[in-house]
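Every protein chain except one is present and positioned as in the full complex.
Just so it is clear, A and B label the chains in written order, and each chain counts residues from 1 on its own.
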Amino acid sequence: MQTFVRFVTDRHVTRATGGWVIAKDMSDDAADVQRVLAGDVEAYAALVDRYYDRCARFAIRMLGDRDDAEDALQATFLRAYRALHRYQERDRFSAWLYRILVNQCRSIAARRSHRERVFVREEAVLLNAPARATSWAGEDEEIVQRVLAELDPLLREAFLLKYIEEMSYEEMSALTGVGVSALKMRVKRACDRLRDRWERIKDD
Amino acid sequence: MTHTPWRRRAASLASASALAVLCAVSVRGQDPDPLGRLDPNSRFAIELIMDSASTAGLPTRPLMSKVLEGISRKADGRRIVAVVRTDFGYLKTARATLGGVSEEELAAAAAVLEAGAKPSQLAAFRVRQRGRSDLEAFTDWADLLTRGVPRDDASSAITKLWQDGADDATFHNLWKSVQSDILQGLNPGTALQNRVRETPGGPTPRKVKPPEGQQENQSSR
Partner (left out) sequence: MIDSEEHPYVEWIAREARRPVLTDSAARARLMAAIRAEAPRALRRRRWAGLLAPRTLMLSPLGGALLAAGLVGIGVIAGRFVHNRDVRAADGRSTTVAVTPQLPVSDTVVQFVFTAPRTTRVSLVGDFNDWDTNRTPLTYDGNVGVWTVTLPLSAGRHLYAFVVDGSWIPDPRAPLAPDGGFGHANSVKIVGGSRS
(Lines give C-alpha, C1' and ligand atoms only; values in the text may rest on other atoms or scores of the structure.)
Protein backbone atom coordinates (compact mmCIF):
# COMPACT_ATOMS: atom_id res chain seq x y z
CA MET A 1 0.00 0.00 0.00
CA GLN A 2 2.62 2.43 -1.07
CA THR A 3 0.23 5.21 -1.81
CA PHE A 4 -1.27 5.13 1.63
CA VAL A 5 2.10 5.19 3.30
CA ARG A 6 3.21 8.10 1.21
CA PHE A 7 0.46 10.43 2.12
CA VAL A 8 0.61 9.56 5.76
CA THR A 9 4.17 10.79 5.87
CA ASP A 10 3.32 13.79 3.74
CA ARG A 11 0.82 15.00 6.26
CA HIS A 12 3.22 17.50 7.65
CA VAL A 13 4.20 19.08 4.38
CA THR A 14 3.34 22.73 4.40
CA ARG A 15 0.76 23.95 2.01
CA ALA A 16 1.74 25.75 -1.13
CA THR A 17 0.24 29.09 -2.07
CA GLY A 18 -2.40 29.00 0.59
CA GLY A 19 -4.25 31.85 2.10
CA TRP A 20 -6.82 34.12 0.63
CA VAL A 21 -6.37 37.66 1.60
CA ILE A 22 -3.75 39.68 3.31
CA ALA A 23 -4.46 43.30 4.03
CA LYS A 24 -1.56 44.36 1.89
CA ASP A 25 -2.89 42.43 -1.08
CA MET A 26 -6.24 44.07 -0.79
CA SER A 27 -4.95 47.59 -0.93
CA ASP A 28 -2.62 46.67 -3.78
CA ASP A 29 -5.53 45.30 -5.73
CA ALA A 30 -7.68 48.33 -5.18
CA ALA A 31 -4.84 50.65 -6.10
CA ASP A 32 -4.14 48.74 -9.28
CA VAL A 33 -7.79 48.78 -10.24
CA GLN A 34 -7.88 52.52 -9.84
CA ARG A 35 -4.81 52.87 -12.01
CA VAL A 36 -6.30 50.75 -14.74
CA LEU A 37 -9.51 52.75 -14.70
CA ALA A 38 -7.48 55.91 -14.93
CA GLY A 39 -6.01 54.59 -18.17
CA ASP A 40 -2.91 52.70 -17.10
CA VAL A 41 -3.30 49.42 -18.94
CA GLU A 42 -0.05 48.06 -17.62
CA ALA A 43 -1.43 48.22 -14.09
CA TYR A 44 -3.69 45.43 -15.19
CA ALA A 45 -0.60 43.33 -15.85
CA ALA A 46 0.16 43.62 -12.14
CA LEU A 47 -3.25 42.23 -11.30
CA VAL A 48 -2.82 39.44 -13.80
CA ASP A 49 0.56 38.57 -12.36
CA ARG A 50 -0.89 38.41 -8.90
CA TYR A 51 -3.75 36.08 -9.78
CA TYR A 52 -2.97 34.22 -12.94
CA ASP A 53 -1.27 31.19 -11.43
CA ARG A 54 -3.85 30.72 -8.74
CA CYS A 55 -6.66 31.01 -11.24
CA ALA A 56 -4.84 28.67 -13.59
CA ARG A 57 -4.61 26.07 -10.87
CA PHE A 58 -8.33 26.24 -10.26
CA ALA A 59 -9.17 26.17 -13.95
CA ILE A 60 -6.96 23.16 -14.64
CA ARG A 61 -8.22 21.22 -11.66
CA MET A 62 -11.77 22.11 -12.55
CA LEU A 63 -11.68 21.46 -16.25
CA GLY A 64 -8.99 18.81 -16.46
CA ASP A 65 -7.84 20.05 -19.81
CA ARG A 66 -5.12 22.54 -20.38
CA ASP A 67 -6.60 24.11 -23.49
CA ASP A 68 -9.98 24.55 -21.91
CA ALA A 69 -8.33 25.99 -18.84
CA GLU A 70 -6.46 28.50 -20.95
CA ASP A 71 -9.67 29.51 -22.67
CA ALA A 72 -11.27 29.99 -19.30
CA LEU A 73 -8.38 32.09 -18.07
CA GLN A 74 -8.31 34.29 -21.14
CA ALA A 75 -12.03 34.85 -20.99
CA THR A 76 -11.93 35.52 -17.27
CA PHE A 77 -9.24 38.14 -17.34
CA LEU A 78 -10.70 39.80 -20.41
CA ARG A 79 -14.13 39.97 -18.85
CA ALA A 80 -12.70 41.23 -15.62
CA TYR A 81 -10.94 43.95 -17.54
CA ARG A 82 -14.11 44.99 -19.30
CA ALA A 83 -16.12 44.93 -16.13
CA LEU A 84 -13.51 46.63 -13.98
CA HIS A 85 -15.55 49.78 -13.69
CA ARG A 86 -18.15 47.71 -11.88
CA TYR A 87 -15.77 46.46 -9.25
CA GLN A 88 -16.48 48.05 -5.90
CA GLU A 89 -13.60 48.68 -3.60
CA ARG A 90 -15.41 47.37 -0.58
CA ASP A 91 -15.48 43.92 -2.16
CA ARG A 92 -12.43 41.71 -2.37
CA PHE A 93 -10.96 41.75 -5.80
CA SER A 94 -10.04 38.08 -5.58
CA ALA A 95 -13.62 37.12 -4.76
CA TRP A 96 -14.89 39.30 -7.57
CA LEU A 97 -12.42 37.79 -9.98
CA TYR A 98 -13.17 34.26 -8.89
CA ARG A 99 -16.82 34.73 -9.48
CA ILE A 100 -16.02 35.42 -13.10
CA LEU A 101 -13.59 32.51 -13.22
CA VAL A 102 -16.07 30.03 -11.80
CA ASN A 103 -18.68 31.12 -14.29
CA GLN A 104 -16.29 30.88 -17.18
CA CYS A 105 -15.30 27.38 -16.18
CA ARG A 106 -18.94 26.43 -16.03
CA SER A 107 -19.60 27.87 -19.48
CA ILE A 108 -16.69 26.08 -21.01
CA ALA A 109 -17.57 22.82 -19.35
CA ALA A 110 -21.12 23.16 -20.61
CA ARG A 111 -19.90 23.81 -24.12
CA ARG A 112 -17.82 20.70 -24.18
CA SER A 113 -19.75 17.93 -25.75
CA HIS A 114 -18.76 14.46 -26.66
CA ARG A 115 -15.72 14.57 -24.51
CA GLU A 116 -14.34 11.16 -24.05
CA ARG A 117 -14.67 9.99 -20.52
CA VAL A 118 -11.35 10.08 -18.79
CA PHE A 119 -10.05 6.58 -18.78
CA VAL A 120 -9.49 5.83 -15.18
CA ARG A 121 -7.06 3.24 -14.13
CA GLU A 122 -6.61 2.17 -10.62
CA GLU A 123 -3.82 3.83 -8.77
CA ALA A 124 -2.31 0.49 -7.90
CA VAL A 125 -1.86 -0.32 -11.57
CA LEU A 126 -0.54 3.15 -12.30
CA LEU A 127 2.11 2.91 -9.68
CA ASN A 128 3.57 -0.02 -11.48
CA ALA A 129 3.26 1.42 -14.95
CA PRO A 130 6.15 3.21 -16.61
CA ALA A 131 6.02 6.94 -16.21
CA ARG A 132 4.33 8.69 -19.09
CA ALA A 133 5.43 12.05 -20.37
CA THR A 134 2.81 14.64 -19.59
CA SER A 135 2.91 18.39 -19.63
CA TRP A 136 2.17 18.30 -15.95
CA ALA A 137 4.41 17.67 -13.03
CA GLY A 138 4.17 13.97 -12.59
CA GLU A 139 2.09 10.94 -12.07
CA ASP A 140 0.64 12.12 -8.80
CA GLU A 141 -0.82 15.11 -10.49
CA GLU A 142 -2.24 12.93 -13.18
CA ILE A 143 -3.88 10.71 -10.62
CA VAL A 144 -5.35 13.71 -8.92
CA GLN A 145 -6.71 15.07 -12.17
CA ARG A 146 -8.34 11.76 -13.01
CA VAL A 147 -9.85 11.43 -9.60
CA LEU A 148 -11.21 14.95 -9.70
CA ALA A 149 -12.58 14.42 -13.18
CA GLU A 150 -14.68 11.59 -11.83
CA LEU A 151 -16.54 13.93 -9.56
CA ASP A 152 -19.72 15.55 -10.70
CA PRO A 153 -18.79 19.09 -11.81
CA LEU A 154 -20.74 20.86 -9.10
CA LEU A 155 -19.22 18.65 -6.44
CA ARG A 156 -15.80 19.17 -7.91
CA GLU A 157 -16.28 22.90 -7.96
CA ALA A 158 -17.33 22.99 -4.33
CA PHE A 159 -14.48 20.70 -3.32
CA LEU A 160 -11.92 22.85 -5.11
CA LEU A 161 -13.23 26.09 -3.68
CA LYS A 162 -13.21 24.66 -0.20
CA TYR A 163 -10.01 22.65 -0.13
CA ILE A 164 -7.83 24.17 -2.79
CA GLU A 165 -8.86 27.78 -2.67
CA GLU A 166 -9.61 27.37 1.02
CA MET A 167 -12.57 29.66 1.02
CA SER A 168 -15.08 29.93 3.78
CA TYR A 169 -18.58 28.72 3.03
CA GLU A 170 -19.79 32.30 3.17
CA GLU A 171 -17.32 33.29 0.50
CA MET A 172 -18.26 30.31 -1.62
CA SER A 173 -21.90 31.18 -1.27
CA ALA A 174 -21.28 34.73 -2.40
CA LEU A 175 -19.34 33.44 -5.36
CA THR A 176 -21.64 30.74 -6.60
CA GLY A 177 -24.99 32.09 -5.54
CA VAL A 178 -25.67 28.80 -3.81
CA GLY A 179 -26.68 28.57 -0.18
CA VAL A 180 -24.18 27.62 2.49
CA SER A 181 -25.93 24.41 3.48
CA ALA A 182 -26.16 23.25 -0.11
CA LEU A 183 -22.46 23.91 -0.51
CA LYS A 184 -21.62 22.02 2.66
CA MET A 185 -23.59 19.11 1.33
CA ARG A 186 -21.74 19.21 -1.97
CA VAL A 187 -18.37 19.26 -0.29
CA LYS A 188 -19.39 16.39 1.93
CA ARG A 189 -20.61 14.38 -1.00
CA ALA A 190 -17.40 15.06 -2.88
CA CYS A 191 -15.39 13.76 0.06
CA ASP A 192 -17.68 10.74 0.33
CA ARG A 193 -17.11 9.92 -3.32
CA LEU A 194 -13.38 10.22 -2.94
CA ARG A 195 -13.44 8.06 0.11
CA ASP A 196 -15.55 5.46 -1.63
CA ARG A 197 -13.08 5.46 -4.44
CA TRP A 198 -10.30 4.77 -2.07
CA GLU A 199 -12.28 1.97 -0.46
CA ARG A 200 -12.77 0.40 -3.86
CA ILE A 201 -9.15 0.35 -4.90
CA LYS A 202 -7.26 -0.18 -1.72
CA ASP A 203 -7.99 -3.82 -1.56
CA ASP A 204 -6.55 -4.52 -4.98
CA MET B 1 -39.76 76.75 -12.51
CA THR B 2 -39.03 79.88 -14.44
CA HIS B 3 -41.52 81.36 -16.80
CA THR B 4 -40.62 81.70 -20.39
CA PRO B 5 -41.93 84.80 -22.14
CA TRP B 6 -44.20 83.05 -24.59
CA ARG B 7 -46.49 81.40 -22.05
CA ARG B 8 -49.86 82.80 -21.19
CA ARG B 9 -50.43 82.99 -17.48
CA ALA B 10 -53.59 80.94 -17.35
CA ALA B 11 -52.11 78.17 -19.38
CA SER B 12 -48.91 78.39 -17.43
CA LEU B 13 -50.78 77.86 -14.18
CA ALA B 14 -52.55 74.87 -15.54
CA SER B 15 -49.37 73.70 -17.14
CA ALA B 16 -47.43 74.11 -13.95
CA SER B 17 -49.62 71.76 -12.01
CA ALA B 18 -49.80 69.33 -14.87
CA LEU B 19 -46.09 69.65 -15.26
CA ALA B 20 -45.54 69.01 -11.59
CA VAL B 21 -47.44 65.77 -11.91
CA LEU B 22 -45.78 64.79 -15.13
CA CYS B 23 -42.30 65.67 -14.03
CA ALA B 24 -42.83 63.77 -10.85
CA VAL B 25 -43.88 60.68 -12.68
CA SER B 26 -41.51 60.91 -15.58
CA VAL B 27 -38.24 61.40 -13.77
CA ARG B 28 -36.47 58.10 -13.81
CA GLY B 29 -33.59 56.79 -11.90
CA GLN B 30 -33.95 58.75 -8.73
CA ASP B 31 -31.86 56.12 -7.06
CA PRO B 32 -28.37 56.32 -8.50
CA ASP B 33 -27.53 52.79 -7.47
CA PRO B 34 -30.58 50.57 -7.33
CA LEU B 35 -28.50 47.42 -7.22
CA GLY B 36 -27.17 48.68 -3.94
CA ARG B 37 -30.40 47.59 -2.37
CA LEU B 38 -29.55 44.00 -3.12
CA ASP B 39 -27.42 41.87 -0.87
CA PRO B 40 -23.85 41.60 -2.18
CA ASN B 41 -24.20 37.99 -3.34
CA SER B 42 -27.20 38.72 -5.48
CA ARG B 43 -25.75 41.92 -6.72
CA PHE B 44 -22.64 40.22 -7.99
CA ALA B 45 -24.61 37.48 -9.64
CA ILE B 46 -26.79 39.98 -11.41
CA GLU B 47 -23.89 42.11 -12.51
CA LEU B 48 -22.38 39.06 -14.13
CA ILE B 49 -25.58 38.27 -15.94
CA MET B 50 -25.84 41.86 -17.11
CA ASP B 51 -22.31 41.69 -18.35
CA SER B 52 -23.04 38.50 -20.23
CA ALA B 53 -26.14 40.04 -21.71
CA SER B 54 -24.48 43.18 -22.95
CA THR B 55 -21.54 41.21 -24.26
CA ALA B 56 -23.99 39.10 -26.22
CA GLY B 57 -25.66 42.21 -27.57
CA LEU B 58 -28.87 41.56 -25.68
CA PRO B 59 -30.88 44.37 -24.11
CA THR B 60 -30.20 44.84 -20.44
CA ARG B 61 -33.09 47.19 -19.84
CA PRO B 62 -35.66 44.43 -19.39
CA LEU B 63 -33.32 42.64 -17.01
CA MET B 64 -32.80 45.76 -14.92
CA SER B 65 -36.52 46.28 -14.89
CA LYS B 66 -36.97 42.80 -13.48
CA VAL B 67 -34.49 43.56 -10.73
CA LEU B 68 -36.33 46.72 -9.78
CA GLU B 69 -39.61 44.89 -9.87
CA GLY B 70 -38.24 42.23 -7.58
CA ILE B 71 -36.86 44.78 -5.15
CA SER B 72 -40.18 46.58 -5.08
CA ARG B 73 -41.93 43.27 -4.51
CA LYS B 74 -39.55 42.65 -1.61
CA ALA B 75 -38.49 39.41 -3.19
CA ASP B 76 -35.55 37.49 -1.83
CA GLY B 77 -32.25 38.29 -3.55
CA ARG B 78 -31.82 34.76 -4.76
CA ARG B 79 -35.28 34.78 -6.25
CA ILE B 80 -34.45 37.96 -8.12
CA VAL B 81 -31.27 36.40 -9.45
CA ALA B 82 -33.21 33.36 -10.59
CA VAL B 83 -35.77 35.50 -12.36
CA VAL B 84 -33.13 37.57 -14.11
CA ARG B 85 -31.25 34.46 -15.11
CA THR B 86 -34.41 32.93 -16.53
CA ASP B 87 -35.26 36.09 -18.39
CA PHE B 88 -31.76 36.27 -19.80
CA GLY B 89 -32.19 32.72 -21.03
CA TYR B 90 -35.40 33.56 -22.84
CA LEU B 91 -33.86 36.65 -24.39
CA LYS B 92 -30.99 34.54 -25.61
CA THR B 93 -33.29 31.97 -27.13
CA ALA B 94 -35.44 34.65 -28.68
CA ARG B 95 -32.41 36.23 -30.23
CA ALA B 96 -31.13 32.91 -31.51
CA THR B 97 -34.54 32.18 -32.98
CA LEU B 98 -35.40 35.54 -34.48
CA GLY B 99 -32.06 37.12 -35.19
CA GLY B 100 -31.90 40.89 -35.27
CA VAL B 101 -35.16 42.41 -34.16
CA SER B 102 -35.83 45.49 -32.09
CA GLU B 103 -35.32 45.40 -28.34
CA GLU B 104 -39.03 45.64 -27.77
CA GLU B 105 -39.85 42.79 -30.10
CA LEU B 106 -37.14 40.70 -28.52
CA ALA B 107 -38.57 41.23 -25.07
CA ALA B 108 -42.05 40.45 -26.34
CA ALA B 109 -40.77 37.31 -28.05
CA ALA B 110 -39.02 36.24 -24.86
CA ALA B 111 -42.36 36.60 -23.11
CA VAL B 112 -43.94 34.30 -25.68
CA LEU B 113 -41.33 31.68 -24.87
CA GLU B 114 -41.73 32.22 -21.17
CA ALA B 115 -45.45 31.75 -21.54
CA GLY B 116 -44.79 28.33 -23.00
CA ALA B 117 -44.31 28.50 -26.75
CA LYS B 118 -41.63 26.37 -28.33
CA PRO B 119 -38.73 28.13 -30.01
CA SER B 120 -39.63 26.31 -33.23
CA GLN B 121 -43.01 28.00 -33.13
CA LEU B 122 -41.37 31.37 -32.77
CA ALA B 123 -39.06 30.59 -35.67
CA ALA B 124 -41.88 31.17 -38.17
CA PHE B 125 -41.52 34.87 -37.41
CA ARG B 126 -37.92 34.95 -38.39
CA VAL B 127 -38.83 35.92 -41.90
CA ARG B 128 -39.36 39.60 -41.39
CA GLN B 129 -42.24 41.35 -42.99
CA ARG B 130 -41.37 44.68 -44.40
CA GLY B 131 -41.86 47.58 -42.02
CA ARG B 132 -43.93 45.48 -39.65
CA SER B 133 -43.52 45.28 -35.98
CA ASP B 134 -44.58 42.05 -34.36
CA LEU B 135 -45.02 43.65 -30.99
CA GLU B 136 -48.78 43.33 -31.01
CA ALA B 137 -48.79 39.78 -32.33
CA PHE B 138 -46.24 38.59 -29.76
CA THR B 139 -47.99 40.39 -26.91
CA ASP B 140 -51.35 38.88 -27.70
CA TRP B 141 -49.81 35.46 -28.23
CA ALA B 142 -48.13 35.55 -24.82
CA ASP B 143 -51.37 36.64 -23.23
CA LEU B 144 -53.37 33.81 -24.74
CA LEU B 145 -50.82 31.28 -23.55
CA THR B 146 -50.79 32.83 -20.10
CA ARG B 147 -54.56 32.52 -19.90
CA GLY B 148 -54.46 28.84 -20.70
CA VAL B 149 -55.00 28.54 -24.40
CA PRO B 150 -53.30 25.30 -25.48
CA ARG B 151 -49.84 25.95 -26.77
CA ASP B 152 -50.24 24.61 -30.28
CA ASP B 153 -53.65 26.18 -30.78
CA ALA B 154 -52.34 29.59 -29.89
CA SER B 155 -49.27 29.16 -32.03
CA SER B 156 -51.09 28.09 -35.16
CA ALA B 157 -53.73 30.80 -34.77
CA ILE B 158 -51.24 33.61 -34.35
CA THR B 159 -48.88 32.32 -37.00
CA LYS B 160 -51.54 31.87 -39.60
CA LEU B 161 -52.97 35.33 -38.96
CA TRP B 162 -49.53 36.78 -39.28
CA GLN B 163 -48.73 34.93 -42.45
CA ASP B 164 -51.96 36.19 -43.94
CA GLY B 165 -50.84 39.72 -43.20
CA ALA B 166 -53.28 40.55 -40.40
CA ASP B 167 -52.70 44.02 -38.99
CA ASP B 168 -52.27 45.00 -35.36
CA ALA B 169 -55.95 45.82 -35.00
CA THR B 170 -56.91 42.31 -36.05
CA PHE B 171 -54.61 40.76 -33.48
CA HIS B 172 -55.79 43.14 -30.83
CA ASN B 173 -59.46 42.49 -31.51
CA LEU B 174 -58.93 38.76 -31.53
CA TRP B 175 -57.21 39.01 -28.19
CA LYS B 176 -59.87 41.25 -26.76
CA SER B 177 -62.74 38.97 -27.69
CA VAL B 178 -60.98 35.81 -26.56
CA GLN B 179 -60.06 37.45 -23.27
CA SER B 180 -63.61 38.53 -22.73
CA ASP B 181 -64.91 35.03 -23.40
CA ILE B 182 -62.41 33.46 -21.05
CA LEU B 183 -63.29 35.91 -18.32
CA GLN B 184 -66.87 34.88 -18.72
CA GLY B 185 -65.95 31.32 -18.09
CA LEU B 186 -65.39 29.83 -21.51
CA ASN B 187 -62.66 27.25 -21.91
CA PRO B 188 -59.62 29.09 -23.30
CA GLY B 189 -59.00 26.72 -26.19
CA THR B 190 -62.63 26.83 -27.22
CA ALA B 191 -62.74 30.59 -26.88
CA LEU B 192 -59.84 30.90 -29.26
CA GLN B 193 -61.29 28.52 -31.81
CA ASN B 194 -64.60 30.35 -31.80
CA ARG B 195 -63.06 33.73 -32.37
CA VAL B 196 -60.55 32.51 -34.89
CA ARG B 197 -63.37 31.23 -37.02
CA GLU B 198 -64.93 34.67 -36.90
CA THR B 199 -61.88 36.65 -37.72
CA PRO B 200 -62.11 38.10 -41.23
CA GLY B 201 -59.21 36.95 -43.33
CA GLY B 202 -58.20 34.81 -40.43
CA PRO B 203 -56.78 31.34 -40.53
CA THR B 204 -58.78 28.30 -41.44
CA PRO B 205 -60.06 26.58 -38.32
CA ARG B 206 -58.24 23.38 -37.75
CA LYS B 207 -61.07 20.92 -38.18
CA VAL B 208 -63.06 22.55 -40.93
CA LYS B 209 -61.94 22.64 -44.54
CA PRO B 210 -63.14 25.77 -46.32
CA PRO B 211 -65.12 25.17 -49.49
CA GLU B 212 -63.14 25.98 -52.59
CA GLY B 213 -63.23 29.59 -53.69
CA GLN B 214 -65.52 30.76 -50.95
CA GLN B 215 -64.73 33.54 -48.54
CA GLU B 216 -63.95 32.24 -45.12
CA ASN B 217 -66.20 34.43 -43.09
CA GLN B 218 -69.28 36.43 -43.86
CA SER B 219 -70.32 37.61 -40.45
CA SER B 220 -69.32 40.96 -39.16
CA ARG B 221 -68.12 41.62 -35.66
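Heads up, the rule we're going with is that a contact is a pair of C-beta atoms (placed from the backbone, for glycine too) under 8 Å apart; a residue touches a chain by one contact, two chains touch by 3 or more.
Just so we're clear, the structure is a prediction, and the values are computed from it rather than from any experiment.
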item	value
Options B:Met64, B:Ala124 or B:Leu186, residue touching the unrepresented chain	B:Met64
Residue of B:Arg128, B:His172 or B:Arg197 in touch with the missing chain, whole complex considered	B:His172
Absent chain, residues of subunit B that touch it	1-2, 4, 6-8, 11-12, 14-19, 21-32, 34, 50, 54, 60-62, 64-66, 68-73, 75, 79, 82-83, 86-87, 102-104, 107-108, 111, 114-116, 133, 135-136, 139-140, 142-143, 145-147, 167-169, 172, 175, 179, 183
Contacts of subunit A with the absent chain, listed as residue ranges	3-4, 6-8, 10-11, 13, 15-18, 36-37, 39, 41, 44-45, 48, 52-53, 56-57, 60-61, 66, 70, 73-74, 77-78, 81-82, 84-86, 135-137, 140-141, 143-144, 147-148, 159-160, 163-164, 166, 191, 194-195, 197-198
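Assume only the chains that are shown with their structure count from here on.
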item	value
Length of the line joining the C-alpha centres of subunit A and subunit B, rounded to whole Å	42
Touching residues on subunit B, where the partner in the complex is subunit A	40-42, 44-45, 47-48, 51, 55, 78, 81
Subunit A to subunit B touching residues, read off their complex	79, 82-83, 86, 91, 96, 99-100, 103, 173-175, 177, 179
